[in-house]
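These notes are about the structure you will find just below.
Removed: one protein chain of the complex. Kept in place: all other protein chains.
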Amino acid sequence: MANSENMIICRCEEVTYGQLRTTVDKHKCTARELKLRTRAGMGFCGGRTCRPTLDRVLDSFIPNFSPSEIPLKYQPPIRPVSFGRIGEIHD
Amino acid sequence: MTRIIDHPVLGRLENRNVISFQFDGNSYQAYDGESIAAALLANGIRKLRVHEESGSPRGFYCNIGHCMECRVTVNDHSNVRACLTVVENDMIIQSGKQLPNLLKKGGQSNE
């Protein structure tokens, strides 16, 4: 994967494969820590596009890591919403 | 790009209402009821915005509202998904622009 160092994994925050790899090497990160350090998966789409890829990055970087160990945790709002909407009741 | 008017299984597109809209100051035509992304692609426009920080060009990627890559400004409302928003007559649409000096460190730790 010589030409993959500059390959963008997280499109929203333009985080590359190389950045993820060096961050894991340096800090021995958990999934959560890797995201917080690089902002991968924390951009506008909320990881909707790159999340499965990030799981696979961790899978390949961390020995004996299994995707089944990643808790599937999403934070609301899971879609962009304007401040005016929040709290409005409609029924 | 052109439209797929005749389709061997889905049939022929009936005459639909033509409307007009603006994108980055230019006027284009669209069919009533179609998405902004479809209307722009039919007019040959793929680039909907540039990345706010790097300026790299972006278009729609998933086309069903997940990836947020196609976000544009519609009648002064920013971050509207072009793939999920129906184009309307006289709509003023603007592409997403590069922003100066965003606070972001992208993978650099500050230790």
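Structural remarks
Here the chain labels run A and B in written order, and each chain numbers its own residues starting at 1.
The rule is simple: a contact is a pair of C-beta atoms (placed from the backbone, for glycine too) under 8 Å apart; a residue touches a chain by one contact, two chains touch by 3 or more.
The criterion applied here is as follows: contacts and distances are computed from a predicted model.
Chosen from "Ferredoxin--NADP reductase", "Urea ABC transporter permease subunit UrtB", "Molybdopterin synthase catalytic subunit" or "Ni/Fe-hydrogenase 1 B-type cytochrome subunit", the protein name that UniProt gives for the omitted chain reads "Ferredoxin--NADP reductase". Remark: the absent chain touches shown chains A, B in the intact complex. Residues of chain B that touch the chain left out of view are 1-5, 7-10, 13, 33-35, 37-38, 41-42, 46-48, 51, 56-66, 69, 83-86. One chain of the complex is left out; on chain A, the residues touching it are 1, 3-4, 6-9, 11, 14, 17, 48-50, 52-53, 56-57, 59-60, 66-68, 70-81, 85-91.
Quick note on the criterion: only the chains that are shown with their structure count from here on.
Chain centres here are Cα averages; for chain A and chain B they lie 25 Å apart. Every residue of chain A that touches chain B in the complex is listed here, in rising order: 11-16, 19-20, 22-23, 26-27, 37-40, 44-45, 48-49, 79-80.
Residues 51, 53-54, 56, 58, 61-62, 65-69, 71, 79, 104, 106-107, 109 of chain B are the ones touching chain A in the complex.
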